[in-house]
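As you look at this complex, bear in mind that one protein chain is not there, while each of the others sits in place.
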Amino acid sequence: MSNLTDLSIAAIRDGVRDGSFTAREVAEGFIANVEKGRSLNAYVVETPEHALAAADAADQARTSDDLKPLSGVPIGMKDLFATKGVQTTAGSNMLGGFKPVYESTVSRKLWDAGAGMLGKLNMDEFAMGSSNETSAYGPVISPWRRNDGGNAPLAPGGSSGGSASAVAARLCPGATGTDTGGSIRQPAAFVGISGIKPTYGRCSRWGVVAFASSLDQAGPMARDVRDCAIMLEAMSGFDPKDSTSLDMPVPNWEAALSSDIRGKRIGIPREYRIDGIPEEIGRVWDEGIERMRDAGAEIVEVSLPHTKYALPTYYIIAPAEASSNLARYDGVRYGLRGTSDGGIDGMYQATRHDGFGSEVKRRIMIGTYVLSAGFYDAYFNQAQKVRALIARDFERVFNEVDLILTPTAPSAAFALGDKSSDPLAMYLNDVFAVPASLAGLPAMSVPAGLDGQGLPLGLQLIGRPFDEQGVLNAGLALEERSGFTHRPKAWW
Amino acid sequence: MSVDAATVRHIAKLARIAVSDEEVAALEPELNNILGWIEQLQEVDVTGVQPMTAVIPNTLRMRQDVVNDGGIRDDVLANAPVAEHGFFAVPKVIE
Partner (left out) sequence: MSSYRIHGATGEWEVVIGLEVHAQVVSNAKLFSGAATEFGAEPNQQVSLVDAAMPGMLPVLNEECVRQAVRTGMALNAQINAWSRFDRKNYFYPDLPQGYQISQLYHPIVGEGVIEVLLDDKDESTAKQIGIERIHLEQDAGKMLHDQHPSYSYVDLNRSGVALMEIVSKPDMRSPEEAGAYVRKLRSILRYVGSCDGNMEQGSMRADVNVSVRKPGQPFGTRTETKNVNSVRFIMAAIEYEANRQVEVLEEGGTVVQETRLFDPDKGETRSLRSKEEAHDYRYFPDPDLLPVELSDAFLDECRETLPELPDAKRHRYEQELGLSAYNASVLTADVTTARWFEELLAATGKAGPEIGKAASNWVISDLFGALNRLGRDITDSPVSPKQGADLLGLVADGTLSGTLAKQVFEIMLETGQDPGRIVEERGLKQTSDTGAIDKVIAEIMAANEDKVAEYRGGKDKLFGFFVGQTMKAMAGKANPQVVNELLKKALG
């Protein structure tokens, strides 16, 4: 039955529906893979009982003809989503042992749609990182290896590194991710899978441990575009408990999926051709452009002049919001409490010293600094103005084109430890992902090719607000023409 | 703009994060490196630009004044490091 774990979400759903196999068989297959794949460190909590219960419910539902959109599909849940009664730590010691008494809206929707949970997926601590090395549970290891014989363990990207690795290694057919500044797209690109960050507000943030509220968006990571559409449909929707949630109907993205993009105008932003990135990135991008042209799209060179300021803007706004969002981890109501003789302030300082890892502390410090007395205007307010300019760039360009095509990341996966000592080098990973995050736009990464060492590279499609359909369709067109079928050899 | 060790300590204090001398020594250049890089934003002409207030055009919806939550003390206290007599307990605060 091991081949069941090679099936896409759509195929599993359809197979369960038409009785080709049972949901329980699927769940058992993935549970076995999860156990076999423990060396990847993708899961921090395994919940086979949850997956099996959902599978049994699906098999039951089939007999009563009551199947739901994701009946029979077991998935992985990023540990940033609060799951009732199941440890939720955001990859941090700070929340060691924390069992929420509530279920995040997004995970609730997935369970309501019939999905089961295989476990909680490892991630960078509080979603701050681009390599999954900041997790309190240790780094996730990518299932990919370089073809030069070097066996250096590779980073799966981050912060949704566990999700990426698990999907790529068939430890689940799809997983949730969250994307604040590339945390779905960059890891998807690193492991050769697809991932979409929808328009800001599509997925409720309620019950998702907050990193940077104005940027955080949940989204799916799966093996292909169709699976992303299926999952995103289940995850999206208005939530009155999230004031920034979009009060709009959720389109039937899967039903309207079409790779026919004839006549679509696709913008190629010249500012994304930056110095110092591997020549292969440019090559894969050019191939992607040709494939879109081949699919009947019109290619238009466009300019997004404030692109170079996106990353520094992001590294003011995201840490500022994070410094405030993470103030609640104070050892009073849940999570870790540090010990100190220094009274209440001593307790706070010990708790936050012991509970947070160094990257989280670094960002809290930056955020605290840029908001502190005398610096607010120079940093935070300036950044919000530049952010408005970045959004305006996109707005203007979207008067001319329907979509924008760029590389997802400036490199292929790097080895663990390669960049972890240089925060700035690490931040640069998100240089192509961050602009769309700042503007709240739907953006997707699809695998587009391999580099010289046999590692996957991804391309990013950015769409107008609310136009997930356009992004998915173009992604499908790219996917079909790229014919990307590479997968890592199971060495684990 | 650059930060010195005293500033690092001050920020850490504002953020309620204990820092050892070694940590301060490590953070100082790191923060300066990052802040120096962020500094390039100053060159952007933002004359007449309003800071962004909503990422995607949206209007604030308000809740009706209905009591539909609370009364869940056990849930609220379930994960508390120390809870006694229905309260959270913290090291004594001297006012």
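Observations on the model:
By written order: A and B. Residues from 1 in each chain.
Please note the rule applied: a residue touches a chain if its C-beta (ideal position, glycine included) is under 8 Å from a C-beta of that chain, and two chains touch if they have at least 3 such contacts.
A quick note: this is a predicted structure, and the numbers were derived from the prediction, not measured.
Within the complete assembly, A:205 is the residue of A:13, A:205 or A:464 that touches the hidden chain.
In the complete complex, the hidden chain is touched by one of A:30, A:111, A:334 or A:484, namely A:334. The set of chain A residues touching the chain not shown comprises 81-82, 88, 90, 95, 98, 100-102, 104, 205-210, 212-214, 240-244, 320-321, 323-324, 326-328, 330, 332-334, 344-345, 348, 368, 371-373, 376, 380.
Hidden from this view is one chain, which touches chain B at 10, 13-14, 16, 53-54, 58-73, 75-77, 82, 84-95.
Quick note on the criterion: only the chains that are shown with their structure count from here on.
The distance from the centre of chain A to the centre of chain B, with each centre set as the mean of the Cα atoms, comes to 23 Å. Within the complex, the chain B residues that touch chain A are 1, 3, 7-8, 11-19, 27, 30-31, 33-35, 37-38, 40-42, 44, 46, 49-52, 54-58, 60-61, 63, 72, 75-76, 78-82, 88, 90-94.
Chain contact summary for the complex, chain A toward chain B: residues 97-99, 101, 199-201, 214-215, 240, 243-244, 246-247, 306, 309, 312-313, 315-316, 323, 330-338, 340, 343-350, 352-353, 356, 361-362, 364-366, 368-370, 372, 375, 378-379, 381-389, 391, 423-424, 427, 438-440, 465.
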